[in-house]
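Yeah, one chain of the complex is gone here, protein chain that is, but the others are all in their spots.
Entry: subunit A
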C-alpha cells in the first residue's frame, strides 16, 4: 500500500520552502573571512568574544576593582591595529581538537600496550631505564609548567581567536605531560625498580635541570600572554623541549633497545608544529603591524633575549645528558646547533633579529 503524506509547504520550516526578504542569507555576515569564504573554524570562532570597538554597543558591563574591563588591550605590552585580523593556521575548533587529541591518545596507548606485550621494557638498556626514570621524569614537569602558564594566558587575550590558540596549546601541553607521566607509570608495572618519584626530585634538585626550571618558572611568573606564548614557543620549545625530545630521546632511544619512548615522545613534536605555526602567525602579525610594528618588534626582541637567553643557558646546562647513555648516538653540540638554527628560522619568519648567542 502506498502511503502518501501530504505536507503543507506553507508551514514547512525547511530552507527553501518559501522565498521572502532574507530567505537566502545563509552565511554569518558580520566578519570578513580571511579567504574568499569563511572557514568552519572562522564561523564558530570569530566575534564570540565581543569587543566594544566592533558590536558591543554597551561596552563591558562589569569591571575589576581596579577599573579594568572584562577584557583589556592593556593586558599585554604589545599593541595591534586590529587584533581581530588573527586567524589560527591550524583552524582548531572543538571537533578537530577532540579528534586530534583522541587520535594521539589512541596511537600512544597502542604503542605502549604493544611494546609492553612484546616484553620490550625488559630489553631496554639498564642505564637507559635510569635516564628515563630521572630525566624523562624531570622533563614532564617542563610540559606541565608551560601548560599551566598557557591556561593562565588563555584568559587574557583580546580576541576569541587569540585565546583559543592559547587554550589548545595549553590542552596539548597538559595532555603530553600526562602522557609521559602515565607512560612512566606503565613502564613501572614491567620494571618494578623504576622509581617514579625520582623525576620530580631531579626537576627540583638536580643542577642539570635548574636553569630549565628557572626558564619555565619565568613563563609562569609573567602576566603577559604574548610574552608567555613567545617564551613557550619561540624560546623554550626549540631550545629545551625539542632539544630533549628530538635531539636526545628520539635519536638515542633505538640504540638502547627502546622503540616505545620515541614514539610516545613524537606526539609532543607533532603538537609543537601546530602550536608553533599558530604562534608565528600571531607574532608576525604584531611585528608587521602598520602602526605599532616597530614598537612591538622592540618589545618582542627584549622578551626573546630574556627568555631565549634563559632557555639557551638551560640547554647548555643539560649537556651532560648526552654523555649518559651507554650507546651514544646524538652529539650535544650538533643537536644544539640544529636547535639554534631552528630558533633562527622561527625569528626570521616572525621578523625578529636572531637570538644572541
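We adopt the following convention: contacts are C-beta pairs under 8 Å (C-beta built on N, C-alpha and C of every residue); 3 or more make two chains touch, one makes a residue touch a chain; residues count from 1.
By our rule, contacts and distances are computed from a predicted model.
**Q** Going by UniProt, what is the name of the one chain that was not included in the view, given "Outer membrane lipid asymmetry maintenance protein MlaD", "Methane monooxygenase", "Cytochrome c oxidase subunit 4" or "Assimilatory nitrate reductase catalytic subunit"?
**A** Matching the unshown chain against "Outer membrane lipid asymmetry maintenance protein MlaD", "Methane monooxygenase", "Cytochrome c oxidase subunit 4" or "Assimilatory nitrate reductase catalytic subunit" yields "Methane monooxygenase".
**Q** May I ask which residue of A:33, A:50 or A:309 touches the chain that does not appear here?
**A** A:50
**Q** To test your reading of the contact rule: which positions on subunit A touch the chain that is missing from view?
**A** 7, 11-18, 20-31, 40, 43-50, 54-65, 67, 69-70, 93-95, 97-99, 101-102, 105-106, 109, 113, 116-117, 140-141, 144-145, 147-148, 151-156, 160, 163-164, 167-168, 170-171, 174-175, 177-179, 181-182, 185-186, 189, 196-197, 200, 203-204, 213-214, 217-218, 220-223
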